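Every protein chain of the complex appears in place save one, which is left out.
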Amino acid sequence: MESLIPWGVALIPLIFLGVFYFYPLAGIFFRSFFQEQVFSLASFLDLAGSRRITGIVWFTLWQAGVSTLLTLALALPCAYVMATYRFRGKKLIMTLATIPFVLPTIVVAAAFQALLGANGLVKGINLEHTMGMIFLAHAFYNFSVVLRITTSFWSFLQSQMSEAASMLGATPARTFFSVTLPLLRPAITASAILVFIFCFSSFGVILILGGAGFSTVEVEIYRQAAHLFNLPGAAVLSLFQICCTFAMMWVYTLLQRKVPTFTPQAATLSLKPVKTINEGFMVAGCVAFILLFCLGPMAALVVKSLVLEGHFSLAFYRELFHNTSGSLFYVSPVRAISNSLMFGVATLALAVVVGVCAAFAILRNRHRFASILDPIFMLPLSTSAVTLGFGIIITLDRPPLNLRTSVMLVPIAHTLVAFPFVVRSVLPVISSIPQSLREAAALLGAVPSRVWFHVDLPIMARAITAGAVFAFTMSLGEFGATLFIARPEMATMPVAIYRFLGQPGIMNYGQAMAVSSMLMGVTAMGFFFIERFRPFGHGGF
Amino acid sequence: MDEFVLSHICKSMGAYGALTDITLAVHRGERICLLGPSGCGKTTLLRVAAGLEQPDAGDVIFQGGSIMKIPPHRRNFGMMFQDFALFPHRNIFDNIAFGLEMKKEKKAVINRRVTQMLELVNLEDYGHRRVDELSGGERQRVALARTLAPSPDLVMLDEPLGSLDRLLRERLLADLCHILTQTRVTTIFVTHDQNEAFAAADRICIMTQGQVQQIDTPEHLYNHPENLAVADFLGFQNLIAGAVDSDHGCFLTPQGRFVPDAFLPEANACDLLILPWAASPIPEHEWFKRTENRLSGRVLDLFFQGSMTRLVVKTADDQVFAFDIPPRKKLPRQGEAVFLKICSDGLRFLGKDGRLKGNKGS
Amino acid sequence: MDEFVLSHICKSMGAYGALTDITLAVHRGERICLLGPSGCGKTTLLRVAAGLEQPDAGDVIFQGGSIMKIPPHRRNFGMMFQDFALFPHRNIFDNIAFGLEMKKEKKAVINRRVTQMLELVNLEDYGHRRVDELSGGERQRVALARTLAPSPDLVMLDEPLGSLDRLLRERLLADLCHILTQTRVTTIFVTHDQNEAFAAADRICIMTQGQVQQIDTPEHLYNHPENLAVADFLGFQNLIAGAVDSDHGCFLTPQGRFVPDAFLPEANACDLLILPWAASPIPEHEWFKRTENRLSGRVLDLFFQGSMTRLVVKTADDQVFAFDIPPRKKLPRQGEAVFLKICSDGLRFLGKDGRLKGNKGS
Partner (left out) sequence: SKDDSNDKAVKADGIQEITLMTHDSFSASTDVIQAFEQANHAKIIFLKSGDAGEALNKAILSKNNPIADIFYGVDNTFLTRALSENIFVAHDSPLLDRLPESLRLDPENRLIPVDFGDVCINFDIAWFKQRNLDPPVCLEDLLAPRFKDLVVVENPATSSPGLAFLLATVARFGQTGYLDFWKGMKQNQVMITSGWKEAYWGQFTAASKGTRPVVVSYASSPAAEVYYAKNPMDKAPTGVMVDNGAAFRQVEFAGILKGTKKLELAGKLMDFLVSKTFQEDIPLQMFVFPANKEAVLPDVFKKHAVITDQPARLDYDIISKNRESWIINWTELML
């Protein structure tokens, strides 16, 4: 296997990570541990020993675990329906399910409050500032991660396998648990690990939806770094976070060593039309759930953006085009959208290239370094943005890599968080491609790079699309890095939302809702184009 | 009574083929073999029988009742898939044990049965291996074992011995027949190998292009193919156009006169088929003595096939005939002249209705 | 000169089997067939030849030079995989075109060649179909076409006709031989079907358990298997223990005297093998007239196999023999007594060294 994958592909992600991730991190750690007099082993031990910190660590871990399980429980049944049946509007539903990913937490919080808060629509339930709210919000955000990654893998499974099981007397349920589920395991664990790491380093959801009573390691790092100026403390915690992720991923890759391979099937063939009433109920139930769960909160936002003092009004949208206070920092909606799209597309391109190469690097070294490489590629996902941001300030400060104030830093920062999604969506698929396909291509005269281009790439097209959608979404919704990066004229939609929410006044709130609605709209359109644009895809792939 | 009946099944397959009005009745304990060219719909028919596909029309009846409404997993039918469909996440043992587990058998029972099946397919020590550590033939054997393990009421085998070597195939075929006969389990199996079909089947169903051409016992089928499609499929290519001479009780062709054993062809018979085993080489002088049932030409090709040699002959008027000759006969070399006498037993006549008539029966 | 040589190849396969010291030389334009039981290492040997596996020891030589260092994609060898390995994301046409695309052929050239290959495998109208829309046999044909399309220097075929029906197999085999002969391309092919091997191969290499047993022309192999392993694999089971009676130039067994044609077994020969085609039934009275080269018993089983029938006989002392009888012979029913004369041509003797000796040669 190894010989059929060119060495060079491993270098791209490694260089990328080395320059934009490890170098800055090393810089900040070095600075924290060796140059600041504040640091001594004692203060480290203080931090580690403090009951509060242990509490935080424990909380961080278990809330992530529960959130992941809840997300899986909600998303897997939907993935089943999506991967099995063919029905109208499926693409649209899938798109809707992914949109929550872009919404700034503060906006989602408002929506959730409207539904599940003290004065919420759902009477009798008040989840405000409870664990329940955190779990729900995490599930809301990550639902589509599990849904997309498993669905894209699921549609590869040959129906023959389950047919064989049913011929051997397995009921549909048993077939699912003893055949389908084990075969799906790579995709499920891949998405679960993403969700876990995401919840593990959750920031906004905890702070905003959980209220002040909850704190994760990530929140603590932010507090230490940005408010207490305790860089060594933040660095220690970041290091802890990194080690945790690494250890987790390491165990995971060890468990993933032996992935069963099977010839992938063109997706369209495995789709069944809805025939029986039961199937009808199942599909309807799934669609209704996704509409309620994902669309409900989002619809609330759109409604808010369109209602002024109890009446339908476009005032908020109109107002967006006026620079009322003549501010130098006014960004027109068109500008915000185009900035967002620019970053989104740049991130998408970068993340796909880096992510796909990373997946190959892992595959190529399956038997040797995979257990190191794979975790390494996941680290950026769980590294505190503040720590990394400060690292970049002190390291990437000279030409040709003066990124401190460069616009390039935004897509690069976004890519750091987005490409693990590409890796995780692509990896289960490429590792299940039978080696004989690559061998056949090689024997037909394809040099390794062409094998890669003509065999692997097309077969993974669908998975790449799934990853690309996430990269794009991630970039559209992210604002931490965009804020951190200084250039006010490069404001994106989430930044605009944030700015509006920074001042009291009904117009501010309304405009924030209007931009949020536009953000959702733009995201949906983006998906539409990404799904259309499948340069490598053949047939059902 | 018929144990299992496929009645007037119609089914379109993808955008391309179709099963048209297929009726097939299988008796209890009978072994029926579906034989037909690649792509004729054999697998599809099995899938309909298994309940994996719903036919567009027709009925599937088991032990007197329609089972169209019963889902595959409650039919207790066994099916071995053409591409095996082994579970890649289970080892060999667990693959074979799957059906028994589904029946909630006890651990000990499962162990015993799986071990027994592994022995049957000659893979005693392979239980703990992973599916991708097996060679092609080994996989096939595992698939076979997995199908038979839960003792199904009806067994369907899609090319069960397709990629095995002859020795193993013969052994397995004998064992398979033995087991199937013993348990008297009704079996439908698909093969592309005539010999296998002939050896294992009680009756053979010849299919071409989604249609049943003939259902018959192996010998009857071989000696009395009902129509050209069947003859064609059986590899009978020795067809001569000619005319019946009712007065002399013979058939006149450019190759000479042919006189059948007993049966006189009707006046409208217009083609003669010579079965491939009907020829044997004779010395030139003997040949000249004969006035009928003889052929001569040059050897175009000789295919040595172990227990026989396939002799391809080109006559003076460029017609090509192929015959199977037992190995002990002295055979001319490629390019040399060859003189053949034709056994009157091996003559069949093709009527205007497209049906073949032999000497006896049919 | 030898075009392609596998020289002293050793290779362990997974945790289980191993190729031990395999040497195989193929002449230019020759067709060699690897024949052997399932799991004996045929696929592995092909993979070594293709460069997909590095042997643990030994060398691979093509046109005089070692090609061990040349990666598979630059060897210009063609290989057809046992599981076809068709690209699921490309349609049939594009699958076949792949190798030509890799050679950067012009569109028109590709079109022409692919169309030609599609015709060859009888799938003219299938170009636009997806791989999953094909039946098992159709896939195999596509795989074959894909392998041959880029005109490789050496063709390796792993069970190229495994799951095809006989008619198509014969046609394809003939066509294949024709193409291969025409292009004089050197070919190694793997099969489990003796007949196929006999029909298509210039020489056959019999392998068992990772070792080469015999490399010979089909006829010579069949008539003069070198050792028991080969005989076994060819399905020759008629073995009788006995002793040489050098004085009378015959071999004494519990079944009677056997006198070979010309060759007198050495004194140390201790077993007699009767080739399966060597028997023919004779009337009881004739049998009694004979004093040697005869056998009698009861019919244990009859397997009708089209151009011949396999007769399984159990002698009075419970030994079982199997013979292939041409169909025209009148055969007794199952359970009845049968009297056989044995052709002196079909006798082989097993020496103490485990080697078989026939009448001529070897």
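By letter and in written order, the chains are A, B and C; residue numbering begins at 1 in each of them.
Going forward, a contact is a pair of C-beta atoms (placed from the backbone, for glycine too) under 8 Å apart; a residue touches a chain by one contact, two chains touch by 3 or more.
These numbers come from a predicted model, not from an experiment.
Touched by the hidden chain within the whole complex are the displayed chains A. From the options A:L228, A:L292, A:L314 or A:V334, the residue with contact to the chain not on display is A:L228. Considering the full assembly, A:A110 is the residue among A:V57, A:A110 or A:M493 that touches the omitted chain.
If you put the hidden chain back, the residue from A:A315, A:A336 or A:V429 that touches it is A:A315. Mapped onto chain A, contacts with the missing chain fall at residues 31, 106, 109-110, 113-114, 117-120, 129, 207-208, 211-213, 219, 222-223, 225-229, 231, 308-309, 315, 323, 325-330, 386, 389-390, 393-394, 397-399, 402, 404-406, 483-488, 498-499, 501-510.
We take it that only the chains that are shown with their structure count from here on.
With each centre defined as the average position of its C-alpha atoms, the distance from chain A to chain C rounds to 56 Å. If you average the CA atoms of chain B and of chain C, the two centres end up 21 Å from each other.
Counting only residues that touch two or more partner chains, chain B has 83. Looking at chain A, one finds that none of its residues touch two or more other chains. Considering their complex, residues 14-16, 35-39, 43, 82-83, 129, 133-138, 141, 159, 162-170, 192-195, 198-199, 218-219, 222, 232-235, 276-278, 303-308, 310, 324, 326-328, 343, 345 of chain B touch chain C. If you check the complex, the residues on chain B that touch chain A are 50, 52, 71-74, 76-79, 81, 83, 85-90, 98-99, 101-103, 130-132, 146-147, 150. The residues of chain A lying in touch with chain B in their complex are 158, 160-161, 163-172, 174-175, 178-179, 182-183, 185, 258, 260-262.
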